[in-house]
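The complex is shown incomplete by one protein chain, all other protein chains being positioned as in the whole.
Going in written order, the chains are labelled A and B, and every chain counts its residues from 1.
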Amino acid sequence: MYNKNVWEAVPGDTWVHQLDVRTKLAALVCCAVLVVLLDSPRTLYLLFCTTLVLHGIARASWARWRVLLLFVMLGIWGSMISQALFYGQEPRTVVACLLSPAVPLIGTLTGGVYIYREGLEYGAVQALRSASMLSMGLLISWTSDPRQLLRSFLAWKMPYELAFMLITGLRFLPVIFQETAVVLTAQRLRGFEPLRSLAPRRLIQTAFQTLFPILARTLRRAVTLAFSVESRGFGRAVHRLGLGRWPQGQWFGCVLLLLVLLSLMVLKVIDALQFNGIRYFPELRRFYDLMKVWM
Amino acid sequence: MNKIVELQNVTFTYQQRTRPSVAGIDLAIAPGDFVLLTGATGCGKSTLLKMLNGLIPHESGGTLTGRILIGGQDSRQRSIAELSQQVGMVFQSPDDQLFSTTVYDETAFILENTGMAPAAIASRVNETLRLVGLPDKQDASIHALSGGQKQRLAVASVLAARPKVLALDEPISQLDPRGAAELLAVLEELNRQQGLTIILVEHRLHEVMPLCRRVLLMQEGRLVWQGTREEAYEQAPLFEHYGLRMPQPVDICRLLGVKTASAQVEDAVAAVAKAYPVPWQTSQPRLDSLDDPALLSEPAIEIEQLSFRYERKGQQVLDAVDLVIPQGQFVALMGNNGAGKSTLLQQIGGLLKPGQGRIRVIGQPLTGLSRAVGMVLQNPDLMLFNHTVTQEISFALRQQAAGFTWSPQCQQLVDDLGLTTMLDDFPLALSRGQRLRVALAAVLASRPPVLLLDEPTTGQDIGHIKDIVHLLQQYTRQGGTVLFCTHDAEVAARYAGRIIVLCQGRVVADGRPEAVFTQEQVLHAAGLKAPAALKMARQLYGGTALTVEEVVDYVQQKCLGGSAG
Partner (left out) sequence: MKKVYTAAIILIFIVTLGLLGWHIFGDAGTALPVIGGKSKAQTAGKTGVLREVAAITLGKVEVYNYQRMGFTRGFLQFSPDGQTLAVGTENGEILLLDMEGRVLWQKKLGLGKLTALQFTTDSQALLIGESSPDGFLVCLDRKDGRELWRQSSVGELGVNIKDKTFPGIVAIRTDEAGRIYAVGQRYIRYPDGRYDYRGRIYKFDPSGQRLGMFPGDHNLDAWVSWISVDDKGEKLTFGTANWDMGGISRYTDSLYCIDGQLQGVLWSKLLSPVPPFQNTTLRSGPEISPDGRYVTGIFSDGRCFLYDGQGQELWLRALSSPQKIANVELNAVGTYGQMAGEYAVFSVSNTYNRANWQLPTPVEHPSSNSIFVFDRQGQFINRYKLGGMIEEMATQEQTLVLAVGRNVRTKNPAVHGLYVLSLPDALLLDDAATAGPCVGAAVSRDGTYAAGVEAPIQLDNGEVIGEYKLRLYQIVR
């Protein structure tokens, strides 16, 4: 995970690598909207699986799979466990009782600790949302040229500072991970065991101690990168986009994707109107049925 | 004089600073010149460089007075984008300034920004990559390049726009000798063949001075001296005064009172030989082995048949390494990047587990991190994670004993390293040299019997290096063992008692510095160069002197019959 190569964007000849950065960004935006729009676990699941397939097509290295899967699993299990334990809405179904309310003191104080099935499901849905975005984000950062990403952001009118910040983050993410490993090593070398205690206070202290040097280094790096880019005629004041032609097929695909997304948004609004008892369109009944199952 | 760069009474003060970083600079640089801008760390040379392509004042804020004329036009009136067509800027760290994923894209970036047609870009990129010696790397990932190649790519990435001036900010400070040599050769070629004006900021004079034609010396924001390279050779004491290292042949000539216009060993030898009838050394010193191990103390580090590779089927990084390092020895570990130096240090530090073989430290088999080993990483910044210098230095001791605050040994350390006045400062806000010294003090505070240092001299000027070495020598005298990686042959030759050369994971040379540095074939294979003083001694009188002083002493003793000068 701390290996820099895992995080760096590298050129490749796969279909995913060859896609125009704008196409990839459009896909990312669509993914972002979809994960908000969709409530159906099955569609979110399929969406997440699709992003995994894209990693497969991009021939991600084992090291990358390892990182991706590790992060995704941390998200999935973390989200499911926390929601399963602390789900507060009704109805909720007890799947297992971890601590009976009958246990003296702790049981009485906590009122029992249960695993709720609805919490598990809700957690899974939330996890699938974040996992899809994580997977898609990593796919793009691993297969796209940061320079083209920056240009695409700017072409789409993102403020220069924000776009540059994003790209700098992306560009230095690999180094940050690598340096995190170095800092942790440096701490260990001096007799510090960051994870010896899991007490929140100590964890926060460790986080800060690890963060300080990395932050300082990253700031210095970001300044250098900014200067380097400015020195090559690309800056806040002047930035020629020079993005090249968006391949027509991809452009058309993106427009289609966008239209589908817009239609889904409209449908979602229509469904929300129905669900909230505001307006029902009988002629759209087939869509309502589909949305109930898939959205 | 035709001027491509002209500064007229330029003063610049950064925001939130009271003193100007650059003050009252008047300067003119002619087209096609090769200028070395030098000075101790923090003298303002990098700031001056940033003025040349408009980063100052356009991007930096702060107050600029005076005029900066690039190609005859005031930099204030022109944007950075326009100035970038005139002045290409290359920064210190090759990793930080590259932006794209492929060599082609990186080189094309500046051209795309000018709106050049894709076909024209392709041909220009080809041409530029040929100029910097990367013609076959077009489609390579930038991450697959070596440090030297990355820095050459950084040159290509601005050179593509065909600027009139190339400004480089310490471009070789993070490169190994091979990478540095490759880059300097490219710069020389560009200057000579293409007539490109080059302005190079560097404090490693011994490496870059032979290339340049003019030298500018800065101190505390002011231009304290400027002149030709030859004039600079004559002003060596001035440079030394500011903590700058002249090429050793120049120093030798100066100390012997011989005039030389060149830093080349052959020229200097000829000049000295002309002035002094230096006799050939008759008794050859022992070059074959180290001191008898029996006379030395107990072994500090014992390595037997150590082999290691990062990936199971990956390259062998360490290959059957056998070493015994006695306590109290000061050992330099040398070799090009990728030779296995850092890996060996990490093995001894307990950060990596041997693939095969075993390691013992102070007689104990090594099974992981050991308190017997202290380690200063290549980038000391990443070792500084406390709020104050005091906390940083006492950190390890506080981990060992709750309630520990400060000790006389700690105080001694900060006094020795000149950190006394900054005990309450935030370590990461200190200067580069100070940060290294804090990191070193932090490791030494817990007095480990073995100290490992990964390239502690990188980016340090000679003053700082001397401070550090002085402290480490004290430490070895008290029984500590030092093993440090370095690319700096002069430092290794001058201070180390033993040099181990690694090449492709194997120990290819191990012995006293004079023994190692006289094995030319080995050095060549390992991408290393012997110190110029040794080369001079060899050529001048068949000697094995390693330092300027030794050569001068020999010549003076043999020719003048004593220390005459």
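One rule holds in what follows: a residue touches a chain if its C-beta (ideal position, glycine included) is under 8 Å from a C-beta of that chain, and two chains touch if they have at least 3 such contacts.
What you are looking at is a predicted structure, and each value in this text was computed from that prediction instead of being measured.
Chemist: In the complete assembly, which of A:73, A:103, A:165 or A:203 touches the absent chain?
Modeler: Counting the whole complex, the residue in contact with the absent chain is A:73.
Chemist: Which of these touches the unseen chain: A:36, A:94, A:204 or A:219?
Modeler: A:94
Chemist: If the missing chain were put back, which residues of subunit A would it touch?
Modeler: Interface with the chain not displayed, on the subunit A side: 41-42, 45, 49, 62, 65-66, 69-70, 72-73, 76-77, 91, 93-95, 97, 112, 114, 117, 121, 124, 128, 274, 277-280, 282, 285, 288-293.
Convention: only the chains that are shown with their structure count from here on.
Chemist: Quick one: report the Å distance separating subunit A from subunit B, using the average Cα coordinate of each chain.
Modeler: 41
Chemist: In the complex formed with subunit A, which residues of subunit B make contact?
Modeler: Listed in rising order, the residues of subunit B that touch subunit A are 50, 53, 55, 58-59, 79-82, 84-85, 88-89, 91-93, 95-102, 105-106, 109-110, 112-115, 118, 139, 141, 143, 154, 157-158, 161, 349, 351, 369, 371, 374-375, 377, 379, 381-386, 395-396, 399-400, 428, 442-443, 446.
Chemist: Under the definition above, what is the set of subunit A residues touching subunit B in their complex?
Modeler: So the residues of subunit A touching subunit B come out as 4-5, 8-11, 144-148, 171, 175, 179, 182-183, 185-192, 209-210, 212-214, 216-217, 220-221, 224-235, 237-240, 242, 244.
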